[in-house]
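Missing here: one protein chain of the complex. Every other protein chain is in place.
Which chain is which? They are A and B, in the order written, and residues in each are numbered from 1.
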Amino acid sequence: MSETVQMQGLAQVEKGRSLWQDAFARLKKNKLALTGLVVLIVMVVLALLTPWIAPYSYEEQDLSLGATPPSWEHWMGTDIFGRDQLTRVLYGSRISLMVGFIATSVALCIGVAWGTIAGYVGGRLDAAMMRFVDVLYALPFTIFIILLTVVFGRSMLLLFLAIGAVEWLTMARIVRGQVMAIKHQEFIEAAVAMGMSRGRIMLRHVAPNILGPIIIYTTLTIPSVILLESFLSFLGLGIQPPASSWGSLISNGVETMEEYPWLLIFPAVTLSLTLFALNFLGDGLRDALDPRASLD
Amino acid sequence: MAAPSAKAGIVACCAFVFMLLCGCTEKKLSNVEYGNQNQILFYGNGDEPKSLDPHLTTGSPDNNIIINLFEGLLSKDHATLEPKPGVAKSWTISEDGRVYRFRLREEARWSNGDPLTAEDFVYSWRRALTPSVPNAYAYMMYYIEGAEDFHTGKITDFAQVGVKALSAHELEVTLIHPAHFFLQLLDHHSYYPVHGPTLEKFGGISDPASKWTLPGNLVGNGPFVLKSWEINKVIELEKSETYWDKDAVKLRGAHFFPIDDQQGEERAFRTGQIHLTNTPQMDIEKIETYRKKDPDVLRVVPTYASYYYEFNVNRKPFDDARVRKAFALAVDRKLIVEKVTKGGEVSTVNFVPPDPAGYQPQVYWQEDVEEARRLLAEAGYPDGKNFPAYSLMYNTHDNHQKVALAVQQMLKKNLNIDIQLENKEWKVYMMARKNLEHDIVRAGWVADYMDPSNFFDILRSYSGNNNTGWKNAQYDQLMNQIAATSDTARRNELFEEANRLLAEEMPVLPLYYYSDLNLVHTSVQGWYDNAMHYHPLKHVYLQQPTP
Partner (left out) sequence: MLRIILQRLLTAIPVLLLVVTVTFVLIRLAPGGPFDEERAVPAQVLENLNKRYHLDDPIHVQFGNYLFHLLQGDFGPSFKYPSRTVTEVIAAGLPVTLELSVYALLVAVLIGITAGIVASLKPNSLQDYVPMSLAMIGICLPSFVLGPLLILGIGIGLEWLPVSGWGVSPGDKILPALTLGAGYAAYLARLSRGGMLETLSQDYIRTARAKGLSEWRVVWHHALRGAMAPVVSFAGPAVAGLLSGSFVVETIYQIPGLGRFYLQAAFNRDYTMILGMTILFAFFIIVCNLLADILAIWLNPKLRRNLEKSR
């Protein structure tokens, strides 16, 4: 028994590194998650390279051509304005991925900061901060987003802020839960005993150790953000023409689903693939980093 | 805990499956089949009507129902649109064309049995012109002597207005000057009679929140009465038993559905839930499919309506007529109506449509990209250089967006000018337009009556509907002259002068004349295509066509 305790002690000292290596090893074994990661990387690279690799302009029209099914000149066909769909899907991925990453980052920053402070400081501050979260949780946010876009017009900035403002709440809750769980662990108490300031402890010890759940949750937030954006586009409140996002492409494609099915299929498949990839990756990360975590 | 929860689960599953099966096995008659058997028409009516009060409404979904609940002095022939006797069975016009005497039918009744008298019309028109009543069409009554003064509060005694009840069934109307389309106006909903005692019972003539138009309260004089009104679900009409011409009415009832989604409407038609779609525009991409597969139900009807863009001439660079003309010349309208709107619209370089009764606008210019570029360079923006950033505004609607996108690209390609597209909801759009906050804004005008003055009047310098900021004294003078003339030939001459002036100044960018695109089931008879989209249900009936 004493050997095990010794081993445990050793393991704890090296815990930081071997946790990550361990996790990565587990992740590598998960084929689905790896596929997801690859798909995601391909998507991001394509999106970044779009201005150079896109075969046509995303707004130039060819009215006499009209909507044509996929062909050698237009791999994904053209829409009713004769615009190349492949180009529009590529540019759409720039917008959708950008919305996904930026809005999630906004949620991340606010949520992590809020949750860490609340969870670590505890006491009255925690109660007040979480009460605030509870209050906001009760607001019908999607409704507010609709109202905001109707009031202030459609702008990208508004979209990012509004979406980010919806997602940070859950992030704050999760982070706070995690922080409270490790708050009383020995290495934290050791740091306190050493006289480290609260701020430094939060930054250097708490944050890196809760990174796991944060990464997982972030990976799972991005798809819901992208879906939220496409929902808003469907209602006519999202991206404005002639620009496109996956959501607006799908929304347009739905209207002409029977006449020109390719206009729906390609953006829908692209969206779904990306969402699959993100979800599988998130699952894989969760299994890798926290094998005993309950699904949240 | 175990047994009850297991049992509950099983019961729930069974209930669900049962529900599913219920839907599949019971094959009820579709609405169309049911309607055909029972002479009930199912009508796809677009937006939910705001109000069924003929003096308070402005939307066409509202109007589609109102024309069946009420009847004016005159009505129109549903095929030729010529004025026909309505409540008035005959009339005389004085020598100078200003005094009209109408003889009302003795057998005309309200839906509650009360006799309809000339006094009812005096009451109704007084109500329509009362300043505190939010009647957006009051200006259509200004042809009557004293009407404008009464409406603007200059006089307060309605007895001074030129409408008098000479007896129970004789009505005399005096106009300021002769207006040969006045008889047409009488079929407009703003001239419809309303039942005084009912209005008074529910709060008086100017209470906008009055409940007198709700089912059970509403009293009208038309061929149908209001049976029920479930908000956002359905409005049911049934045949009136007190209408003077009820024997000519074959339908037993009509159900109006507020379907505001174009795709939803087409689906409802396809699955037999409605007999016809009556929103002005159907889903563009489905037109071809119907042309090929089911052409009998597709109705493409050119209408007396114009689709155009308004410039804001108070803003640089649109204060320069050359810039406006450059834009107008650079747009390929044929391509738009053939490839974008696809509804058989007629592309045009004129703002005012040809009047089926006579006036044909002449053409003064053609699209010409070279000339457009030249004009733009002359105005100081060669090849689009230094052209300020500006935007094209339109109200949120698929079809407007499509046209705007096409125009945007044409201007970019032909003039090398980048424009932004701004889409706003109806309310915001309306306000911005009125306050001249736009650079270019999309506009449309559907005629209220068949006369070119209906369109030309919009661009008078101080007209409330002039959203361009363009003021031209010569144009105003022409308008006044037209209003004072009743000689058709002379009027057409004057119209043409005005048209030429518009072609020189180009305060608006004409695009095309609207077409109505509707799907009408083959069992609907008595539904005639006409340029005013006028479809009273009095003469409609359901019968499968003989093969």
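Note that in this section a contact is a pair of C-beta atoms (placed from the backbone, for glycine too) under 8 Å apart; a residue touches a chain by one contact, two chains touch by 3 or more.
These figures come from a predicted structure and were not determined experimentally.
The chain not shown here is touched by just one of A:162, A:188 or A:250, and that residue is A:250.
Checked against the full complex, the candidates B:94, B:152, B:167 or B:461 give a single residue touching the omitted chain, namely B:152.
Of the candidate positions B:38, B:90, B:167 or B:271, contact with the unshown chain belongs to B:271. Listed for subunit A, the residues touching the missing chain in the whole complex are 131, 134-135, 137-144, 146-148, 150-152, 170, 223, 227, 230-231, 234-235, 250-251, 254, 257-258, 264, 268, 271-272, 275-276, 279, 292, 294-296.
Those residues of subunit B that touch the chain absent from the view are 1-2, 5-6, 9, 12-13, 16, 19-20, 22-24, 26, 28, 30-31, 48, 50-51, 53, 56, 58, 131-138, 151-153, 206, 208-214, 230-234, 257-261, 263-264, 267-268, 270-271, 273, 396, 425-428, 430-432, 434, 464-465.
Following the convention adopted for this analysis, only the chains that are shown with their structure count from here on.
The mean-CA centres of subunit A and subunit B are about 47 angstrom from one another, to the nearest whole unit. The residues of subunit B lying in touch with subunit A in their complex are 262-263, 283, 285-286, 288-289, 332, 335-336, 339-340, 396, 398, 401-402, 405-406, 408-409, 413, 421, 423-425. Across the complex, subunit B is touched by residues 59-61, 63-64, 66-67, 80-81, 150, 153-154, 236, 240-242, 254-256, 258-260 of subunit A.
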